[in-house]
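Note that one protein chain is taken out, while the other chains of the complex remain in position.
Order as written gives the chain letters A, B and C; numbering starts at 1 within each chain.
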Amino acid sequence: MNGPVLKSDSAAALTVRNLRVGFGSAEPVVRGVSFVVAPGECLAIVGESGSGKSVTARSLLGLAGRNSRVSADRLELGGQNVLGLTDRAWQGRRGKDVGLVLQDALVSLDPLRPIGREIADSLRLHTALGAAGRARRVLELLDAVGLPHPELQVRKLSGQLSGGERQRALIAAAIALNPPLLIADEPTTALDVTVQAQILALLEQITGAGTAVLLISHDLAVVSRVAHRVAVMHDGQLVETGRTTQVLGSPQHEQTRRMVAAIPADKPRGTRLSPSARPDAPRFLSTSSTLSTPTNFRAEVSLESTVVLEAIGLSKSFRRPDGTSQLAVDDVSFTLHHGSTLGIVGESGSGKTTVARLLLALLAPEHGEVHVFGEPWSAASEKTRRGLRASVGAIYQDALGSFDPRWSVAEILTDALNLRHERGAPHTTTRLTSLLDEVGLAPTVLPRRPLELSGGQRQRVGIARALAGRPEILICDEPVSSLDVTVQAQVLDLLDDVQRERGLSLIFISHDLGVVQHISDQIAVMRDGRIVEIGPAERVFAAPQHPYSAQLLAAVPRAPV
Amino acid sequence: MLALVLPRLAARLAGSVFVLWMVATITFFAVRLIPGDPAQAVLGGPGSQASPEALAAVSAEYGFDQPVIVQYFAQLGRLITGDLGRSYALNTDVGPLVLSQLGGTLLLAVLALILAWLLALALATWSTRGGKVAARVGSSLEIVAAALPHFWLATSLIVVFSIGLGVLPPISTGDIAGLVLPVLTLAVPLAGFLGQIMRESLLGALESPFVLSARARGESERGVRWVHALRHASLPAISLSGWAFGSLISGAVVVETIFARPGLGRTLLNAVTLRDVPVVIGVVMIVAVAYILMTLLTDAASRLVDPRLRLT
Amino acid sequence: MSDLEVQAGLAAQSRRSGPSRRLGVAEATAGVLALFLVASAVVPQLLAPGDPLAIDPLSAFQPPNFAHGFGTDESGRDIYTRVVHGTQYSLVIGAAATAIGLGLGIVLGTLAGMLGRVIDFTVNRFLEVLFAFPGLLLALLFIVIFGPGVVTATIAVGLSTAPGYARIIRAQLITVRSQAFVEAATVLGRTRWQILLRHILPNTLAPLFVLATLGIGQAIVWAATLSYLGLGAEPPTAEWGAMLSAGRTYITSAWWMSFFPGLFIVLTAVTATVLGRSIDRRMRHV
Partner (left out) sequence: TAAGSTESVGEPKSGGTITYASGDAEPSCLDPHVGGNFPQALVSAQYLESLVSRNSSGQIIPWLAESWVPSADGLTWEFTLRDDVTFTDGTVFDASAVQANIAHLQDPTTLSSTGYLALGKVTGTEAVSPTVVRFTLSEPDSALLESLSQPWLAIESPAALERSQDENCAAPVGTGPFIVESWVKQNAITLVRNDDYVSPPADAGHSGPAYLDTVIWRFIPDSASRYAALQSGEVDVIDNAQPDTIVQAEQSDSLEELDSPRPGSSNRIELNSGQAPFDDVRVREAFIRSANVDDAVSSLFQGTATRSYSALSSVEPTAVSNAALFAYDPTAAGTLLDEAGWNETDADGYRIKDGVRLTVEFPVSTNQSIPAEQSVFEQIQATAKATGFEVKLRPMDLSSWYAALASNDYDAVSAPYTKVGPDVLRILYHSDSIVPAPSGYFANLAQVSDPAIDELLTTAASTADATERAALYSDAQDRILEGFYILPLYDQQNHFLLRSDVIGLRTLPTVAVPTLYDVWLNR
């Protein structure tokens, strides 16, 4: 992972000295950032959400946005000063001297235009190439980024492409003119591991070809795989810069250490991922500021213990828009034992959410049955189920959407506690406070509405709501995938603790193998609606039996710990 | 492909026929509820001093002496065969009458729709160009335009352009000049509405990541608008055009009266005051057909602009 | 008449326009105007002590002057006094028509959105039928059947706006119904009715408050059009639409007769629109 060594600043593809960016009259969000990227080098900027990574990236193209104030001592592209360029001058450079792949890959292509046209745009704008020449080049590009059947793809709309395909199309558009510098902002977030692996390979290939790459990510595992050097950004400043191995292997700065610690993969169950530096720290979080000692309690769970939830041959199909039917869940069976965690992994669209909905009896299976505590569940009427509902809780990926936007946290929790009629009573407040305390939230959040909470706080309220009914089974559908690593770590720790305290049984759905590995006793790997492999977590990770599981696991990037 | 399209077309057609049937039914009974003897309408309108024999003769001829339900089915029967019946008051067949009036109204409505679109587009693009002042002025213009009653706007336009400046005729003259003021009258409030929609969605599109991506590729400000943003901005406005067309027909009642233009609006207003049931039904049916066609058209236009709709 | 659909579109989109908590110039102006209008409607005597119906034939057709700020009409009545006293009619027409339209819309929309496929289908076809009618005709027929006047005009305008509201409510309801928090409530073991009353209806109807403020302006404009067709308020009611259409006759000789009522109609519509949108923004970005 030793990148090219820079001889002098003038040879750099990008030089940034003391970049400051602010919006309106508010405090600057980027405060004095300096770095250099050499041709053929990949520099990664990592940092938690909101630290200013994207703003930095956009400023390098003069696209910081409306009301922005950008200043720097030096800002050079390929040795040429670009500070204070006019809009017209910038237009001539964007796409040609520097390519940008935006953070929101799913929505960064115009949904109304075929991707071929989008990719050809830079060619149209900066070259004299005719339509035919452009079309040829577009095909080459699509081929280069590894999209199969380019001639078919060019006519598709972005809505017809998967996330990975869109990301690749975007990269193709950004490198259309072989710009000496490529800036890629979170190019792999929201992608399956397998697709993620392909994108990373592509980036490596681009770097290898001599292009300077500025990679932005909050995912250290991703970064560790492709970046030569890493710059850690915190609160608008670079707090640590150095070779990837060095920064991730022996982090110096507090912030870097916290991020490295929060990586769940390969950390045994019970390992604390987050430090408890917060003032509202829950009582069961360890007080140590660094990694806590692993308290392995996996052994306590015996497979012979009671079965609390059982799925027997579940199938469910949906009608596609074209009228054909698609088997989203196909003959899925498993059992969940008391106090254990079953992790379900699989790529996007493999049927994980559908399984969760079947388990929650929000969907009726076409075939098969779900039993809860040995009683019929899916086959029972909603009326019968209602009595048992309190024992089956759920945590949703989209915490925000799962709350009535008009309700305050207090209302949400009062409702979940079935205390609607005693609102405001002193003992209600006590119960709310203790519930919040359990998930590590201060009572100050009670009057707030979901929109006024941060992502981590929302997810905690979601957990609090699920715990309010004192459930014995908790079904979590991607509960951490939209969270920042550090927040994700807090939530995972919390779930661990609650399970340990209460003896909860968990179904944990995620496409993030690292997360699943960290939290599960059993793992089920899904593909195309079927469970291709199910077994104890250690066994599946150590020796996957199904080729698909093996492929999936091989694709997981691992941070050098 | 065809196998997929055909059932949808059939369903659509059935729906349209149902709508037409209901429209005819509701109109028939509603007009019957209006006080007044239809036979009188035939005999020179209200206040005629028709003799009892004449009234009886007319009642028998037109079947007014039959139970209402029989008359209803008779009317329905005629409608099915495409016969809109005979006007009570105008001494003509309704079909040719309504068709002869359709052209004028349609021309007015279509031109107004187009002009409203152009005005809205111009206003939206101009007011989103950047400056706060432009944005303020733009949105104020839109809101005020949308709140103008047709009849007041029409008169004000006449006062300014016909009487004051003397550049445009205040009444229909059968040529382009005579169309300008009526079309403006209908278009300006509508442009206010469409403009509000377009400006909002244009702003939305301009802030979207795909526009940022386009900028990152070096797209110019104009390119960003014409290649990307405007297309998105026009989508909600297109789907509203079906509704807009309906409101234009309502507006035509006023505009045609003020500018003395022949057309369905005026015909309808007269027919309602004269209790001319067949004409009322005829006009309403034609308008309903036009509305249905217009909805089909806006659907098609949406598909043209938004290829995503073509996928399903 | 479903200008409301447009408004719904706007309401849905203004979500995006960002949480500006500061009072803009437009909002402040609209607020002051709204205060003035409400005061005119509630205590007109305070703002215009004269009698809006008092005629004075000998001082007819006076242009705006010191004694008559807005001039006088054909019967020598003071136009400023009439405009101020007319506020109550116009606001009541606007509000009542909107309430009727909204009320009917809620019933129809909820029926369509909540109860099975058959009712949804039926109500939908019914709405489609109503849409195929030109809105004005609906109002026209209603007035011709029941006779003109403030009350019938109000109901007529209300009726012709109902389909628009119903469509919006139905669409909104369907969106809300499929949202995750409704499922979350099911998982918590709530019954259909509890979910309908506690989650679906409040979330469906909340945005309608904004729609309603927007609809008021449109209702006033429509009522004015009915007055122009001679089917609105009965004379000598100082209703704006009636004043506007009466003044229109004299447009070439006495512009002030139609200018001031027209100005107030437009101002009211604009005020309602601006306030409605601003309230909407605030409500969304609590």
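General observations
By definition in this document, a residue touches a chain if its C-beta (ideal position, glycine included) is under 8 Å from a C-beta of that chain, and two chains touch if they have at least 3 such contacts.
Owing to the predicted nature of the structure, the values given are computational and were not obtained by experimental measurement.
Note on the chain not shown: across the whole complex it touches B, C. Note on the undisplayed chain: of the listed residues B:Ile114, B:Ile171 or B:Leu296, the one touching it is B:Ile171. Checked against the hidden chain, the listed residues C:Pro44, C:Gly94, C:Pro148 or C:Pro261 yield one contact partner: C:Pro148. Within the full complex, the residue among B:Thr25, B:Gln66 or B:Ser100 touching the omitted chain is B:Ser100. Although one chain is hidden here, its contacts on subunit B can still be listed: residues 34-37, 39-55, 57, 87, 89-92, 97, 100-101, 155, 158-159, 162-163, 166, 169-173, 257-260, 262-263, 266-267, 270, 272-275.
Counting the whole complex, the residues of subunit C in touch with the unshown chain are 53-55, 57-58, 60-61, 74-76, 144, 147-148, 230-231, 234-236, 246, 248-254.
Criterion: only the chains that are shown with their structure count from here on.
The geometric centre of subunit A is 50 Å away from that of subunit B, both derived from CA atoms. We define each chain's centre as the mean of its Cα atoms; on that basis subunit A and subunit C are separated by 47 Å. If each chain is reduced to the centroid of its CA atoms, subunit B and subunit C end up 21 Å from each other. In subunit B, no residue touches at least two other chains. Shown for subunit C are the residues in touch with two or more other chains, of which there are none. Those residues of subunit A that touch subunit C in the complex are listed here as 360, 362, 385-387, 389-390, 392-394, 396, 398, 401-406, 415-416, 449, 451-452, 465, 469. Those residues of subunit A that touch subunit B in the shared complex are 58, 61, 63, 87-88, 90-96, 99-100, 102-104, 107-114, 118, 121-122, 125-126, 157, 159-160, 170, 173-174, 321-323.
Those residues of subunit C whose C-beta lies close enough to touch subunit A in the complex are 179-181, 183-189, 191, 198-199, 202-203, 206, 285-286.
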